[in-house]
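Removed: one protein chain of the complex. Kept in place: all other protein chains.
Chain IDs A, B, C, D and E follow the sequence of writing; residue 1 opens each chain.
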Amino acid sequence: MDLTAPVLTGYGIWAPVAWLAAFVAATIVVYLLWKTGESSYKKGTEQGRPYLSGNAEPEKGAVHIRASNLYWGFLQALKGYYDAIVPIHTGVLTDYMIWFVAVTAMLLVVIGVLS
Amino acid sequence: MLWNLPFITVVVLTFIGIVTVLMKKNIIKILLGINILESAVNLFLVSLGYREGGVAPIFTLAPSELMVLPTPQALTLTSIVIGVATSALVLSFAMVLKKKYGTVDINEIRRLQG
Amino acid sequence: MTFVDFIVTNAPALLVAIPLFAAFTIPAVGKISAAARNLWVMGTMLLTAAVAFILAFRVFSTGTVIYVFGAAAANLAVPLDSGGIPIRIIFTVDAMSAFMDVICAIVGTSVLLYSLSSESRNTNLEGYYALYLLMITGVFGMVSTGDFFNFFVFLEILSLASAGIIAYRIDGGLAVEAALKYFILSTLGAILVLFAIGIYYGQYDALNIAMIAQRMQFSMLDKIALVFLVAALAMKCGAVPMHFWTPDAYSMAPSSATAFLVVASQASLYGLFRVVFTMYNMTMNCATVGWIIIILGVLSMVIGVTMAIPQKDIKRLMAYHAVSQTGYMLLGVGVGLAVLGNTTLTSAYGFMAMEGGIFHIFNHAMYKGLLFLTAGAIFYRIGTRDLNKMGGLGHTMKYTMIFFIIGALAIAGIPPFNGFASKLMIYESVYLFNPIFAIIAMVVSILTLASFVKVFHSVFMGPQLPEYADVKEAPLPMLIGMGILAAIVILFGLFPQPVVDMLVAPAANALANQGGYIASVLGGA
Amino acid sequence: MIEQIPQILVLLGLIVSAVLTYYFKDLLAATLAAGLFSFLISLEFYILQAPDVAISQAAIGAGLTTAILIIAIRATGRYEEGSS
Amino acid sequence: MKKTVVLIGSLLILSAFLGVMALTLTFGAPKMTDMDDYFLRFGQEQTGTNNQCTSVTFDFRGFDTLGESTVLFCAVIGVSLIFRKMQAGEEYENE
Partner (left out) sequence: MSRIVRTGADFLYPAILIFGLYIVAHGHLTPGGGFQGGAVIATGGALVIVAYSYTEVSEWLSGKVLMGQEVIGLVGFIGVALLAFAFGQVFFFNYLNASGSLFGIPVPYGINAGELNTGGFVPLMNFSVGCEVWGGLTLVILYMLSGIRREES
């Protein structure tokens, strides 16, 4: 059996090993290009210090961005959607069972009557 | 048609069971509703196996050759024992929830949401 | 009869009998010592996995294996004097069942290895391991059985064992609340399944799946039974809008058990596919049912992933992703079902969509198991699941971080991990069916990546926080458990085609080929 | 016709006891109604020629389930409050 | 109340279909009885029991009965886990 055979998806092909080889080759090319560049960075000088418009650097623990601050904009943009979808997850078992029974009834109508 | 009474009873019991499960807020009442539903299914299975004029499928006592079908009875036995296992587990959950949350009201057992 | 012959012949029975026997004896073995108990559990699991692999090898090399409980011979499905009807309980292990057996064996073994150290701080571990082995029995039984009432019994074993294990850490009542919700919903589902069994029995006097399939007429009663089964099994596998128990149960169960709960809900997914493909197949209106499954799948994908993004609990976030990924499987197989009757469309993309969906079952079990295990490792070390309190763990938990990256990239469908291969198959075949669904699937994939970037950033990145300064790497058994799954994720990502050829295509074939299933039980009907 | 009268009575009793189970706010009374329900359904099983199931239902449904329900009610409080 | 309307509507639909089911099936005259006739005819010789219900429960469908015992075992283990005495610090408190 050919281990490296590509997957034929009916529309295109996917050959991970070839992709990986190309990826590695591209990385090597990038690395070589990067090597040819000229380094102006000098360790231990003023260059290494963070530049914060003259302010003092804050403490390490304070600069960590906590999880709920991420994607604030995304959640704000989709506020209408989330206001509709989150209250459905009420946490009340009765509501969950009503959803279940209602879906069963709906499927009964769709399959039993319409088809 | 009219003598399909056991089946009609099954439907009515299912209705009452589902109403009890969906309308009541007390976990123990919900469990009673589930018990009614389970009994309805059991009755459904046993009625499916009934033959007009049949006798119980036991050769020691049976006077005639016509017997009711034995398979639904075996299935129902299994179903009954599963039912009591379910009840035991749900009631233990209710007892622990009463101890931890101070209530068995479904509307107030909703710390996991969102 | 040699020993090897014995194992090969009786593999389907041993698959269930070994873990059952071990589970029954654990309360006694646990009295001896903790080490003896661990050895007993682990040995049982390895033996069961070996039997599962032997069985799967036999199925994939020679075709469907049947095992008749209590008959004069293991493959005597139809007694000579019965007039062509199967009367006993039959295990019918075709390629699809063997595929699920392989998944369950791999995930079960690595999760058990992991739980040997992750649960070691808890009390009454005999009960925990007994329930874990019973869950494994339940999954093996559900996917192997060819008898519908037997399916129901294993479904109940699985839901009781799962409910017990979800409530295992009481956690101030939260775990019990999750278990209660899961258990009452699944009891309702089981009642519907029992109604369906009664309907089949009343009409056809048969409980065997192949026999029901052969006698199927698709009358009004069969429609009702179909709806009951589809609703109940879709609820059990966590399809929107009946997914509400999933985040609760997945987040409150012990992490190791959560990784196996994923496989448990996939067993229900298997049941759903078995019902629509094997029991009904062409007798019903495939397009309608196919579209229902597709709609359930698309809803699951979108709502699952959008609900995942704002979550703050790491396991709850992953649980919503499990809902979302289940949508991919439903979408792929649903497309295959919708075009089932049409030969040209099936060969054009329907079969490929089914293969994609089924391959995704395997991949999802592996990487979602891996992700839940890494979440459990983090919880084991820092004692919280709140993403807001985490940060900077990459400095100390390097291996866990690597495993998390592998899992996260795989779930987001980044090449060359295994998630990409199956998602590509789904995208391209679904695009031919209906471009909108393919685009939705890709958007969902991007959102998945986005939310895992959030998790990665807030857990591992950033400066080392003072409160976690002395956090250590997870213990070795946990790392080995995660490593097995990570290795499979990479391996299957790099070499997808052999897996598709060997495992997935036969499984899809077995699912679509109703005649073959009936013939293997009833004999060339 | 005449031999069906006991069956009709039992089935009616089933429905009535199920409704009572729904109706009682006092959980102990509801449990007793459920016990009566179990007993009646066991009688119905006997009428339908299933003695094995009848014994099983009588012992498990009417006996044990009632016992564990009473234990649970002792632990969780006797009256359901604030229900619709 | 939207919820109540949905509830009543789905309950009515459900009972309507179950009612169709109840009226379609015939009580007292099963359509097909071949499997059970086999049990009644051959069960006594093949299992040696006079009670055919037991022969079906323990022999023909004995595996189901094993599963049923397992369900009971699950419940017992689950109840014992819930009421176990926990160590200090074993429970994780949210919030």
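List of remarks:
In the analysis below, a contact is a pair of C-beta atoms (placed from the backbone, for glycine too) under 8 Å apart; a residue touches a chain by one contact, two chains touch by 3 or more.
Keep in mind that this is a model prediction, so the values were computed, not measured.
Across the complete structure, the visible chains that the omitted chain touches are B, C, D, E. For the options C:Pro27, C:Pro241, C:Gly341 or C:Gly516, the residue in contact with the chain missing from this view is C:Pro27. If you put the hidden chain back, the residue from E:Met21, E:Met35 or E:Ala75 that touches it is E:Ala75. Although one chain is hidden here, its contacts on chain B can still be listed: residues 56, 58-62, 77, 80-81, 84, 88, 91-92, 95-96, 98-99.
Touching the omitted chain from chain C are residues 1, 6, 10, 13, 17, 20-21, 24-25, 27-28, 67-74.
Remark: the residues of chain D touching the chain excluded from display are 51-52, 54-56, 59-60, 63-64, 67-68, 71-72, 74-75.
Assume only the chains that are shown with their structure count from here on.
When the interfaces D-E and A-E are ranked by C-beta pairs in contact, the top one is A-E.
Relative to the whole-protein C-alpha centroid, the nearest chain centroid is that of C.
We define each chain's centre as the mean of its Cα atoms; on that basis chain A and chain D are separated by 54 Å. Rounded to whole angstrom, the centroid-to-centroid distance between chain C and chain D, based on C-alpha atoms, equals 38 Å. Each chain gets a centre from the mean of its Cα atoms; for chain A and chain C, those two points are 24 Å apart.
Within chain E, residues 7, 11, 14, 17-18, 21, 25, 30, 33, 35-36, 39, 51, 53, 57, 61, 64, 67-68, 71, 74-75, 78, 82, 94 each touch two or more of the remaining chains.
For chain A, the set of residues that touch two or more other chains comprises 86, 89, 91, 93, 95, 97-98, 101, 104, 108, 112. Chains touching one another, given as pairs, are A-B, A-C, A-E, B-C, B-D, B-E, C-E, D-E. Remark: chain E residues 17-18, 20-21, 24-25, 30-36, 38-39, 42, 59-64, 66-68, 70-71, 73-75, 77-78, 80-82, 84-87, 90-94 touch chain C in the complex. The residues of chain C lying in touch with chain A in their complex are 180-181, 184-185, 188-189, 192, 220, 223-224, 226-228, 230-231, 235, 241-242, 244-245, 247-248, 284-285, 288-289, 292, 303, 306-307, 309-310, 312, 348-349, 352, 387-388, 390-392, 415-416, 420-421, 424-425, 428-429, 431-432, 450-451, 454-455, 457-458, 462-466, 493-498, 500-502.
The part of chain A that touches chain C in the complex is made up of residues 1-7, 9-12, 14, 16-17, 19-20, 23, 60-61, 63-68, 70-71, 74-75, 78, 81-82, 85-86, 88-89, 91, 93, 95-97, 99-100, 103-104, 107-108, 110-112, 114-115.
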